[in-house]
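Heads up, one of the protein chains got dropped from this complex, but the rest are sitting where they should.
The letters A and B name the chains in turn, as written, and every chain counts its residues from 1.
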Amino acid sequence: MERVPVLNLGDVLLVSIQIDLSDEIALRLQDDLAERIVATGAQGVIIDITALDIVDSFVGRTLSTIAGISRVLDADTVVVGMRPAVAITLVELGLSLPGVRTALNVEQGLRRLQAARPHAAVPTVEAVAGP
Amino acid sequence: MIEADRTRPADGIVRIAGDQDIVRVRQAVRSAAVEARLSLVDQTKVITAASELARNALTHGGGGRAELRGVSNGRRSGVRVEFVDQGPGITDLDAALTDGFTTGTGLGLGLSGARRLVDEFEIETAPGEGTRVTVVKWSR
Partner (left out) sequence: MDAETTSRFAITLQTNREALTKHWRAATGAKLRGRQTESELTAQIEYVHAALLAAASSGGALDLHGQESAELRAVLTEMSTSRARVGFTPTETTAAIFALKDALLATADGEDSKQLRDYLAYAAFVDDMGVYTFEAYAATRESLIADQADQLLEISTPVVKLWDGVLAVPLVGTLDSARAQVVTERLLQALADTGSPYAIIDITGVPAVDTQVAQHVLKTIVAARLMGADCIISGIRPQIAQTIVALGIEFADIVTKSTLADALMHALRTSGVELVRRPERTA
């Protein structure tokens, strides 16, 4: 089954969702992230949903759950890159993503994490983008 | 009353029996929405509504199917999707259509949300007789 890859950079885990998430894959991601946070001692999680053109109530609840689990495991989560059409639809749907912090892009997400955790090793955007 | 006259026979039927089928429904509705020349925001709304309703048919209805049609009312084109399941039906429809309604498991039926995302919404259900939800989204 397909899995969403989780990248480890410094004290931050980076997840970039590139596929149409089925319920099963979303739940698998939730499990994977919980395991990786514990395994790496990560202090921050960035979930990049720039490529997601649909966020329904299941994905929305999953994102909230991931944020909640991370918090319990002492990590901050920021969801970045939400598309305007998705935001408009979520508002109409009445879904508010409780407990989920958001930022416009990966760069701003990383800055938020750094601001929340001054002593964490948060990578720069260049490091994330790669050579 | 759905005012989608001059409908063609069903353009596509997606069986809803498993998790992956909800993705298939989204993909099928996306194609239909693009063909009906819906704006990006309207496409997103109808695909999201379809995702909610397909999931309902699966988790509450025990499985079913989605029937898609491209429709036209003379001036505008649109997408019509009908979700059918032979499940237990919805006992308290009024409650289900109210915001914030959830069944005991915490999984909302998402009906009220889906209704806000589409232009026309019709539901037929009765305890023990399954559920049929029909939605239409028109281009502007």
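One rule holds for everything that comes next: contacts are C-beta pairs under 8 Å (C-beta built on N, C-alpha and C of every residue); 3 or more make two chains touch, one makes a residue touch a chain.
Small disclaimer: the values here were computed from a predicted structure and weren't measured.
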Residue, one of A:Ile54, A:Ala75 or A:Ala103, that touches the chain absent here: A:Ala103
Of the listed residues A:Val45, A:Leu90, A:Leu110 or A:Val128, which contacts the missing chain in the full complex? A:Leu90
Touch list for chain A against the chain that is not drawn: 79-80, 82-85, 87-88, 90-92, 96-97, 102-105, 107-109
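By our rule, only the chains that are shown with their structure count from here on.
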For the complex, which residues does chain B have touching chain A? 19-20, 22-23, 26-27, 40-41, 43-45, 47-48, 51-52, 55, 99, 108, 110, 112-114, 116-117
Contact footprint of chain B on chain A as seen in their complex: 20-24, 53-58, 83-86, 88-89, 92-95
